[in-house]
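So the structure is just underneath, and the comments pick up after that.
For this view, one protein chain was removed and the others were kept in their places.
Letters A and B mark the chains as written, and numbering starts fresh at 1 in each.
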Amino acid sequence: MKQFLTVQDGGNIKKLLEEARYVKWNPFADQALGKNKTMLMVFFNSSLRTRLSTQKAAMNLGMNTIVLDINQGAWKLETERGVVMDSDKSEHILEAIPVMGSYCDIIGVRSFAKFENRDEDLNEVILKQFIQYSGKPVISLESATRHPLQALADLITIEEHKKSSKPKIVMSWAPHPKALPQAVPNSFAEWMVAAGYDLTITHPKGYELDPKVTAGAKIEYDQDKAFEGADFVYAKNWSCWNEENYGKVISKDMNWMVDKEKMALTNNAFFMHCLPVRRNMIVSDEVIESKTSLVIPEAANRVVSAQTIIKKILKSL
Amino acid sequence: MKQFLTVQDGGNIKKLLEEARYVKWNPFADQALGKNKTMLMVFFNSSLRTRLSTQKAAMNLGMNTIVLDINQGAWKLETERGVVMDSDKSEHILEAIPVMGSYCDIIGVRSFAKFENRDEDLNEVILKQFIQYSGKPVISLESATRHPLQALADLITIEEHKKSSKPKIVMSWAPHPKALPQAVPNSFAEWMVAAGYDLTITHPKGYELDPKVTAGAKIEYDQDKAFEGADFVYAKNWSCWNEENYGKVISKDMNWMVDKEKMALTNNAFFMHCLPVRRNMIVSDEVIESKTSLVIPEAANRVVSAQTIIKKILKSL
Partner (left out) sequence: MKQFLTVQDGGNIKKLLEEARYVKWNPFADQALGKNKTMLMVFFNSSLRTRLSTQKAAMNLGMNTIVLDINQGAWKLETERGVVMDSDKSEHILEAIPVMGSYCDIIGVRSFAKFENRDEDLNEVILKQFIQYSGKPVISLESATRHPLQALADLITIEEHKKSSKPKIVMSWAPHPKALPQAVPNSFAEWMVAAGYDLTITHPKGYELDPKVTAGAKIEYDQDKAFEGADFVYAKNWSCWNEENYGKVISKDMNWMVDKEKMALTNNAFFMHCLPVRRNMIVSDEVIESKTSLVIPEAANRVVSAQTIIKKILKSL
């Protein structure tokens, strides 16, 4: 495994889940693999779960870890090519990336969509430069369009709680005060379909995701109808993906909040969210604090997903 | 030991001091205890000594350590219950705490008094949520009302330097430009009384601390009289605790600064302060640089106090 950016990089999903199960029950079994190896985590954006769980995963594997917050203690980075660097950005990413690569064995990168230029976001300009120039295996810690470690943790969590072999999963848009990227819903959709689940996506008109990403899922604009018979409800906000309104918030309709009444329509569904979550916008206090809320075990499984992937990469070094 | 927030949590003080002495002389003897265990330190406020000494203590015990500065690199946290989260705070502490707990074995928390709401401070709202929701043993790295790791380090330092079995300790208020919490003087008072020392507290009128906290200590409003015969002078500023002026600075009387003339009234007393200290407000350059100043050994003992407590918790896991 030379990179982990998408569901395709994960390889055979059944096998990956078996490896994850082994890691979960034997977290300290593979410390010889990580000895004298360094995991560098580079954050262009904020992080709680990813920051902590990936560090934990790497340490469980016996690695050294270094966390670097770009624009906090390090130099500001120029990302555009060919410019005369006379601004406040002291260093070009074309130097910074291979340098960072030279100090580690695996490099994790978080770089969100900026919503300034759709093509730049969709083309994963930052992430691709890390792949091209770091000389080291790259793990996405959430890129402009994907969040695969989250989706793998989600998948592990569903596997642990599902009551049928092909559960009905509903991914529901929900309101949020700010414009959020599509990375999490993109990865969730791809991983659920790849896992062979029955996936329904529900959202207001205008919030359609990339059709390539949602291929294999049902799209249902009526949230109530979507929730009928659901075994898992995965709530998430995202901003518009289409060219016309890319990165815009065209609705904050509070009727889409996941509350007790909505959950009553389901097959006693589990509630999931990747966190951080806006309470009483995305989901009511009641639902997130209910017995069927999986948000904490889901977050705890972030260590398992990260460790599974880092272990695979270490084995291939 | 499941938590360490107050002097009561420390258990038998004599025994604790023996354990501290062992830790001080055998800092690397217990690394098997911490192997594959993670210490997470969460800072809502600035820190130098606590940050470094607690990391050092955990590493001495063979633990992995992760430091998280809230509001620096992580998401801003909502702490109030029931609100519609449409502000700049991306995550509720009700999710963040159990998530953090799921990534570690022991969790340390620094959360100062905010002086916005007296009841909230006195009730230790943040700290209590960590205890309730993290699912892990919690160590106070200074809470709204207590700083027990500091007081234990102070106690260790006094034990190392005392010339009689029951030394006279004077804790003196001193002027400061800003409103400071009562956490340090509260803990110092409680620990000195618990250790059976002769404690006198001196401060201008209006700066009375919680009488429950100072029970067992003499209160003397005349600083000169208080200093007479002192073996140890512990200087510290704090703001008002009473309901009327809670968190306010009602005096910056520079006559209360600890200087050479004041120290001349004592029994050649040692000078102590928890640091950081404002020179030439709390204490004169002369006194803090004198031979009887213990501020550096006192800070060095922060490793010992932290390691003693972490070790006790590791043994009880």
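Keep in mind that, in the parts below, contacts are C-beta pairs under 8 Å (C-beta built on N, C-alpha and C of every residue); 3 or more make two chains touch, one makes a residue touch a chain.
These numbers come from a predicted model, not from an experiment.
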Candidate in contact with the missing chain, chosen from B:S47, B:T202, B:S239 or B:T266: B:S47
Selected from B:I66, B:A144 or B:A299 as touching the chain missing from the view: B:A299
Contact set of subunit A toward the excluded chain (per top definition): 36, 38, 40, 64, 66, 68, 72-75, 78, 81-87, 90-92, 94-96, 98-100, 102-104
Residues of subunit B (touch criterion as defined above) contacting the omitted chain: 27-28, 43, 46-49, 51-53, 55-56, 59-60, 69, 72, 177, 275-281, 285, 288-289, 295-296, 299-300, 303
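Following the convention adopted for this analysis, only the chains that are shown with their structure count from here on.
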Fitting subunit A to subunit B on CA atoms, where both chains share a sequence, rotation angle to nearest 5 degrees: 120
